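A single protein chain has been omitted from the complex, and every remaining protein chain is retained in its original position.
Labels run A and B following the written order; every chain starts at residue 1.
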Amino acid sequence: MKIVVAVKQVPDTATQVKISGADPKAIDTAGITWIVSPYDEFAIEEALRIKEKRGQGEVVAVSLGPDRVKEALRSALAMGCDRAIHLNDPAWANADTLATAQALAAVIKQEQPALVLCGRQAIDDDMGAVGAQLAEVLDWPCASWIMDEAVDADAKTVRVGRQVEGGLEVFDIPLPAVLSAQKGLNEPRYPTLKGIMGAKKKEIKDVKPGDLGLTPGAPQLMVKKLEALPARPPGRIIQGEVKDAVKELVRALREDAKAI
Amino acid sequence: MRIELTDEQAMIRDMAREFAQEHIAPIAAEIDRDARFPHETVKRMGELGLLGIMVPEAWGGSGADTVSYVVALEEIARACASHAVIMSVNNSLYCDPVWKYGTDEQRARFLKPVAGGHALGCFALTEPEAGSDARNQHTVAVRDGDDYVITGRKLFISTGREASYALVFAQTDPARAHRGISAFVVEKNTPGFSVSKTEDKLGIRASDTAELVFDACRVPAANRIGDEGKGFHIALATLDGGRIGIAAQAVGIAVGAYERSVRYARERKAFGVPIGEHQMIGWMLADMATAIDGARLITLKAATLKDAGRPYTKEASMAKLFAAETAMKVATDAVQVHGGFGFIREAEVERHFRDAKITQIYEGTSQIQKLVIAREVLK
Partner (left out) sequence: MANAYWCIVEDDRKGAPKKVMSEVLGEAGRLAGGTVEAVWLTDKATDDGIKQLGAWGASKVWVLENAAFAPYIGEVWVPALAELVAKESPKAIFAPVTSRMREFVARLAARLGAGLSADSVGFAMEGDALVATRPVYAGKVLAKMTWAKTPWIATMRPNVFKPAEASVAKSAQVEKPSVKIPTPRMKLVERREEVSTGLPELTEAETVISGGRGMKGPENYVILEKMAAVIGAAVGASRAAVDAGWRPHRFQIGQTGRTISPKLYLGFGVSGAIQHLAGMRTSKVIVAVNKDPEAPIFKIADYGIVGDLFEVVPALTDEFKKLLEK
């Protein structure tokens, strides 16, 4: 069973993000620590578990982005993915979620996996759209925010639990399908030293739009500009004994903030 | 000169950092307080390949280099010095010599499980009367047919209680003094081999430091590592590598203490400004950062020389000396930066202070390192 995992490289949460002085539509990438988006790690882990459980198969990591994205793909390979595909071309520099989904779909049509896994959203732009859009472009069924999954013995169907308000909806989905991983699906592994040492021997294939028969057009959604978060007005520490402090807090919430 | 890590070395460091911060740092204070050996996290370190880093994959190890070992060990020590010494002993003092001096048959039996992290190894050289004067070995191994019968006592053995395999040094020919010392692997549960006590210590409290007793302990001759009389050479060569590990551990302890200090100096206010803005504190932090970088660079240099197959005895001793002195100084100043809070357990900086002390003592005291360096300089 072949599984494709879509991976995105994002700035580490703890990284300071500054708007670029040269381009108000972009952030200053100098000094940023890049990581694999955490939800994508759940997707990688689940793909590896499916392969390990079945005792055979192939897990292919795919990512779209500039040269630095190779680092993220190498992390995926170190975790245990078998090979990687890097959609690397300036024509994709301004790709929105739809253009990304179209590029990924073109690779997936070539690879013909039984299953595509991705994270529920990338933690940089938090758009959370690529998985669903990929399914639409491929005309495949999909389930978002899955909390558990089980592929049946002959790899024809996957049973998933999709998280919704107030519960979990369990579906049987014929393969091929697209699934997006929610936290709680699994606990991603760390790459082992052997995995890290072995990753350099694995292939990362560079793919251009031409290889996929694509001509990326203008994006449908564009960043007009980025703005710093307006500063919150300074807060107030309420001093004094607990019984007085809570009285004052409740008064302030009611009378000043009108929040209760 | 290149001072960049390779992609693999950087990934190994990052993995060790993430693992240490997420799984080791949260328990470090507790296992220190309870002097509890961290079986669960040590097992996971084994699964990640951190316990046999430089051993080839064929013998259960990770097939990485000494630089990778150093950067990973620093990250582990930054979170917890006890985990670091367990890691260092297993890699440097057990796996390294058994790999280097063992036969393939011995590697299969004694190395593979330990390099793969399924069992732990320890290094039993020190005796009640053989500390810095390691030649003065009183433990004897008497040949009897296909066996040796070992009798004696080993003191202050790191991982001595938890290890399944001990690399034990003993006199096979007392008349030849240190040229009569040989090395043996003794398995736990061998009749006549026992752990008589575990020490209660100032620092690295979660690592076990034990006394091993050999009472007419019969060991097959097939367990002898290297030729008869080669033991002391094996011990010294092993300690060269071990010193790189302890240097990395010391750097990690220093970094842990330093980082807490920087955080505290930014947050804590005195006289209306963060204390880091007071010159006295700022200078202490500057000295800490400078010394740490120096210690790390010598350590990486020694590791690079070892990886290149070049002599590194002097550099290993320099690294160990400078890193240990740095760890002690940085940890002492870190407590000072924290003021009264630094003296309290909750601040955790006092743990770095207690842990730092041993790096100036084990695997050759700072004084012994100076002796080694002087000898090399005067060669």
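As a working rule, contacts are C-beta pairs under 8 Å (C-beta built on N, C-alpha and C of every residue); 3 or more make two chains touch, one makes a residue touch a chain.
Just so you know, these numbers come straight off a predicted model, no measurement behind them.
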Q.
Need the list of shown chains touched by the one chain that isn't shown.
A. A
Q | Candidate in contact with the missing chain, chosen from A:173, A:193 or A:207 | A | A:173
Q) Hey, which of A:98, A:117 or A:212 is the one touching the hidden chain? A) A:98
(Q) Even though one chain is hidden, which residues of subunit A still touch it in the full complex? (A) 11, 13-14, 17, 19, 27, 38-39, 96-98, 101, 123-133, 135-137, 141-145, 159, 161-174, 177, 183-184, 218-229, 232-233, 235-238, 242-243, 245-247, 249-250, 252-254, 257, 259-260
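Note that in this section only the chains that are shown with their structure count from here on.
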Q. Taking each chain's centre as its mean C-alpha position, how far apart are subunit A and subunit B in Å?
A. 40
Q. Once bound in the complex, which stretches of subunit B touch subunit A?
A. 7-8, 11-12, 15, 18-19, 47-50, 53, 57, 62-64, 68, 72
Q. So in the complex, which bits of subunit A are touching subunit B?
A. 71, 74-75, 78, 190-194, 196-197, 199-200
